[in-house]
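All protein chains but one are shown in place.
A and B label the chains in the order they appear, each numbered from 1.
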Amino acid sequence: MGLVAAIAIAVVLLLVGLGGGYALGNYLGSRSSNSSSTSGSTSYTISETGSSLIYPLMQLWGPNFTKLYPNVQVSPQSTGSGTGISSAESGTVDIGGTDAYLLPSTAANYSLINVPVAISSQLVYYNLPGISAHINLNGTVLAMIYSGKITNWNDPMIQAANPSVSLPNLAIVPIHRQDGSGDTFMFTSMCYMSWSGWTYGYGTSVTWLSSSPSASGNAGMVTTLSHTTGGIAYIGISYESEAASSGLTYAALGTQAANLNGTNPANYALPTTANISADASLGLANLAPGSVAVSLILGGVPGATNLQLGKGGTMPAAGTTPYPDTNLEYTLIKTNPSDASKQKWVVAFLEWALAYGNSATYMNQVHFLPLTPAVVGYDMQALQAVTVSA
Amino acid sequence: MAAATPSNPASDLLGPADGRLRYRLWVDRVVRWGLPLTFLLVLVPLFDLLYWVSAKALPTFTWATISTNPVGFGGGLWAPITGTFLLITIATAISGGLGILAGMYTAEFAPPPVARLARLAGNLLAGVPAIVVGYFGYFLLVLYTHWGFTTLAGAITLSVFMLPYVYRVCDLSFSSVPRDQREAALAAGATPRQYLLRVAFPIAFPSVLTGVFLAMAIGLGETAPLVLTAGWSNSPSTGLLSTTSYLTGVVYQNYQFPDTLGHLVTLAFQAAFLLVVIVLVLNILVQVIAGRYRRRLQGLFS
Partner (left out) sequence: MATADPALAASPPASPTPPAWDRYKLLTWLGSPLALIPLLALLAVALAIVSSGDLTLLLRGDFWSLTFNWNPLYPDQAAWAFPLYLLGTAITAGLALLFATLLSLALAISLTAYLPGWLGRSLATLTNLLAGIPSVVYGIWGYVVLAPYFGLTLQPTLRSYLAWLPFFGGPAAAAAPGTGVLLAVLILTVMIVPLTTAIIRDSLANVPSAVLEASLALGATQWETMRRVRLRVARRGVMGAVFLGFGRAVGESVAVAMVVGGQTQIPPSIYSGTTTVSAFLLYQQDSAFQYAALLHALVDFALVLLLITLFFNFLAQRATGERGAVGQTSAAGL
């Protein structure tokens, strides 16, 4: 165990060195010195559209990049991952933002690359009057709740995982997103990977139980759940403070081990920074260099089909349990842009974001976590493939 | 009101045998006084809406609300205001130009079968749902042209939505120019162009203008066509082929945020308030012009 951890740490440190050095070298290298000579001569507006989760991050990054390069403005738009992907494919925006990676084969068809820019996570909230504890829920239980197989809060499966909580005899009302959403993609991915009985697939929009009520947007989920006694809902971590002020409590979610052994409390993780990082390093370990396109759900559990998984296996740091509902936030950009001189600035913006924007200063404000240095390094490498004008 | 009810004295003359008639008069009076009360059902929602939009928007409405751009979870409405202005200006220019031309032609020149077809198309176009027009704009102006989400795509999509309103009013305005005017112009030896520009157009103009204002008010309040075409930009649009923001978009993107998240809902209400104020001003303009127009026509006939 200790040996594995030591090797893991060594690998991480090596990658930090490689990635960090690479990042800075590239960012401060020939490209930006070329670009600074043209700085100010032409002004550019970099357009971004897509995921509503990335939107606030872009809002933070944009003005700070403009401070450095006044001739470049960044205009983000909160539309949804689907719009982000399709707009990037058609080349109608410079950056498409999405919560789900684009399959590498599809991306190649459209000359796009996945550039992850942050680590986000999702919380599962419930509205149980009188219960302020973080109850333990695992993917299997959640999948069964959303499939209508578990219908009451005092169900033995939930109670077994929460021996110290007296759960009420109350119907569970599973609430889902009615609009297409990356949050639905994350949540259904977790259900799909956790329970073989899950029949709804995974994606930004799936068919749910017809009795399951719906809400639009994360904000709508918060409002709806706060008015639905016995309700349960999946909500992006950016809305943590809103949900908290609405009196909602989130669950500790089970790791892949909890799907096999739901009663062991050690298999449940709260969405702390350390736990989310643990899941991310699980999913991001042993990646091949190049464009990163992986799911971090359940640390990239092996065995699930169809999903593009991390080559998981690295054990979490001592004292942490990987928080399973974790995800990379992606941007998509063209490798053969129609306007290569503008693309130079798009690349410069992403390189700046990865080198300097990828810090707790920015990430904390939107409840994200910085990327691991390894991913930053791979991103920087992938950006090299983009055609830009000298 | 009492003077307008001549049947009242008659009811005093009715004897006990006139029960049927008494009932009929009673029903008449109930309807006379009861039916106008239904206006309350319209006025209560109207004033409730105006009250709440003002109450949510005004307490924090400052100069900064108008003069700054949206930033992060708050900011102001400067970019959406300029964006709406830009979109409406371009869309009005397009739909106004084409609508007036088409309306004038339909009323003045088009052979009856052509005019019938044109009017049918105009009325049908006015019934096309905004969201369908939005999909049209997305497929044709965003994807097919490879423009992407742009001010121009938004404005053209909006102009398609506004066109029938200008067109129908313009057609009607030119059609209602009295036939005598045309015959008089012909008798005086005017060419068709002279007749159109110097006789028909001045008479129809105020009414055409109300149509344009009407179309502006309608375009101003549309959301669905722009969601699919105009993109979004937190700073004022830098050109026709760049993205833009707009007031209805501020409302649509932010209406659901919890109050704890910055002041996005307040910003949405402030955008709604501005929209309502602009629509009110346009409405008043239309009423004023329509009033003057009526007087002018009356002067013409007296």
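List of remarks:
One rule holds in what follows: a residue touches a chain if its C-beta (ideal position, glycine included) is under 8 Å from a C-beta of that chain, and two chains touch if they have at least 3 such contacts.
None of these values were measured; they are calculated from a predicted model.
For the options B:Ile131, B:Ala184 or B:Leu241, the residue in contact with the chain missing from this view is B:Ile131.
When you scan B:Phe61, B:Trp147 or B:Tyr167 for touch with the missing chain, the hit is B:Tyr167. Residues of chain A in touch with the missing chain: 79-83, 85-87, 173, 175, 178-181, 199-207, 210, 213-216, 220, 223-224, 227-228, 306. On the side of chain B, the interface with the absent chain consists of residues 1, 7, 24-25, 27-28, 31-32, 35-36, 38-39, 41-43, 45-46, 48-49, 52-53, 56, 98-99, 101-102, 105-106, 109-111, 114-133, 135-136, 139-140, 144, 160, 163-165, 167-169, 171-173, 175, 186-194, 197-198, 207, 210-211, 214, 217, 220-224, 227-228, 248, 251-252, 255-256, 265, 268-269, 272, 275-276, 279-280, 282-283, 286-287, 290, using the contact rule stated above.
The working rule: only the chains that are shown with their structure count from here on.
Inter-chain centre distance (chain A to chain B, centres taken as mean C-alpha positions): 44 Å.
Interface residues of chain A facing chain B in the complex, by the touch rule stated above, are 43, 45, 47, 49, 56, 59-60, 62-63, 73, 75-79, 87, 90-93, 216-217, 219-220, 222-223, 239, 241-242, 245-246.
Chain B contributes residues 71-73, 142-143, 146-149, 231-235, 238, 242-243, 253, 256-258, 260-261 to its touches with chain A in the complex.
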